[in-house]
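Encoded as structure tokens, the structure appears first; notes follow it.
Coming up: chain A.
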Amino acid sequence: GGSNETGGKDNKNPIKIGVVTSRSGAVEAYGTQEINGLKLGIKYATGGTEEINGRKIQVLVEDDAGKADEGIKKARKLLEEEKVDILQGSASSAVAQAIAPLAEEYKKVFMVDPAAADEITGKNFNKYVFRSARSLSQDAATGAKYAVENLGKTFFHIAPDYVFGKSSAAAWKESIEKSGGKVIQEEFAPVNTQDFTPYLQKAIQSKAEVLIITWAGAGGATLLKQVNELKIAEKMKITSVIPDIAGIKSFGDAGVGMQGPAPYYHALPQNDVNKWLVENHQKEFNSPPDLFTSSGFVAGVALVQAIKKAGSTDTDKLIAALEGLTVKGPKGDYTFRKEDHQALQPMYIVKLEKKQGVDHLVPVLVKELSGQDTAPPVTVKK
Partner candidate 1 sequence: MKTLLKAENLQTYIGQYHILQGVEIEVKEGRVTVILGRNGAGKTTTLRTIMGLTPPREGRVIFQGEEIQGIAPYEVANKGIGYVPEDQGIFSDLTVEENMKLAMRKNEKATQDRLEFVLTLFPDLKIAWKRKGGNLSGGQKQMLSIARAFVNDNKLLLIDEPSKGLAPIVVEKVMESIRELKKHTTIVLVEQNFIMASGVGDDVFILDDGHTVYRGEMDEFKQDDALKKKYLGIGV
Partner candidate 2 sequence: MSNPLLETRGLTIQFGGHVAVNEVNFQLKPHTFKSIIGPNGAGKTTFFNLLSGQLKPTAGSVFFKGKDITKLAVYERTRLGIGRSFQITNVFPNLTVLENVRIAVQAKGGVSFRLFSHYRKFHQFEETAVRLLEKVHLAAKATQLAKNLSHGDKRKLEIAILLALEPELLLLDEPTAGMSLEEVPSIIEVIRTLKDSGDHTILLIEHKIDMVLGLSDSLAVLFNGRLLADGTPQEIMNNELVQSAYLGGLYEDAVKS
Partner candidate 3 sequence: MGEKLFTNKILIAVVLSLLVLLPFVSDSRFLLTMMIQVFILAVYGMSYDLLLGYTGIVSFGHALFFGTGAYSVGILLSKTKEPGLLPLAILIAVAMSVLVGVIIGGLSLRVKDVYFSMITLAFAELFFIISEKWSSLTGGNDGIPSIPVPAIFRERIVFYYMALLFLIAMYLFLRRLVNSPLGRTLQAIRENEHRVESLGYNVLQFKLLSIVASGVVATLAGAMWAIFQRYVNTSVLGLDRTVDALLMTIIGGTGTLIGAVFGSGVITFAHEWLSSLSTVHPIFERWLLFFGILYIVIVMFFPKGIVGTIRDRWIRR
């Protein structure tokens, strides 16, 4: 492919961004946040015109249902039928990893968000892949340092028993040890575990000072509620990555007082971009932006800026423009570092608190860390 097919003067080809993400399946809510963010980001960066040099930006969305093979099919469709200039996605890490090789094959930039697996900008990296979302390592780096310094030195980690849980655990372990702490035990429970008591019993018996809870999606609330019920908090400190609003809501009161890293919550950043985002999101979708809205937004902004900078949608030029690019996003400065194309970005440590008039626990800022502070190690093989 290529962008050598130029249309007439007045009637230029649109710039096509093909999004492969979950519009159904277990993580479809994340997909929605991502797409809303992306569209708003484009709007913001183009000053509302959704055009660059007279070329309309078109966002084409395909549903991968959270399945890798479905994602491959849809990505091929976007690449071959729609001849998209840029790929974007996806809510599931497995899908993103399955699509990344296609980006290489078709020589198109693939802007990853919200998939967080480290391998995407690590072991399985190729030069067409960029990521506006934070990676698991960034979560871990944020949370680990703070936890070692403020919560305790010995850790017990409970995570779901599949690749996501394992690589989260590995990332936390590395960061904790770097900060001088120690992970005494890691326990992996099946994704749809209903009774976590045996695992929590072990946590108590391990005598660790801090319990790390890693759980993406639904089981998290169940786990947290059982933690609460068994009064684990009386025996050890608890930390966990703070999820999206629906996730926090599902905690009920069980999450009160929990501290942990938060990739984004709309009330945390105080800057103009975020203000714009919150206002416009509220206007358009009648709700505040959520966990992955911000990284989707950044993806949009970064792409627009890169295209402007490159002066075209030519892939090589785009890559050159994106590498090292710093954009202003809702959390502040996001920099796509050259080595692995991961966007370094500010991260937050928060504490969940009850607040009048809000129907969920509110993450209250404890500490903000800069992109550099939370930079994960580069694991790309040269």
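Methods note: a residue touches a chain if its C-beta (ideal position, glycine included) is under 8 Å from a C-beta of that chain, and two chains touch if they have at least 3 such contacts; residues count from 1.
Keep in mind how these were chosen: all candidates are chains of the complex that A comes from, given by their letters.
Treat the numbers as computed from the prediction; the structure is a model and nothing was measured.
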{"item": "Identity of the candidate that touches chain A (this complex; choices 1, 2 or 3)", "value": "3"}
{"item": "Residues on chain A engaged by candidate 3 in the complex (per definition of touch)", "value": "23-24, 61-63, 65, 67-69, 72-73, 76-77, 80-81, 93-94, 97-98, 100-101, 104, 117, 119, 124, 161-164, 166"}
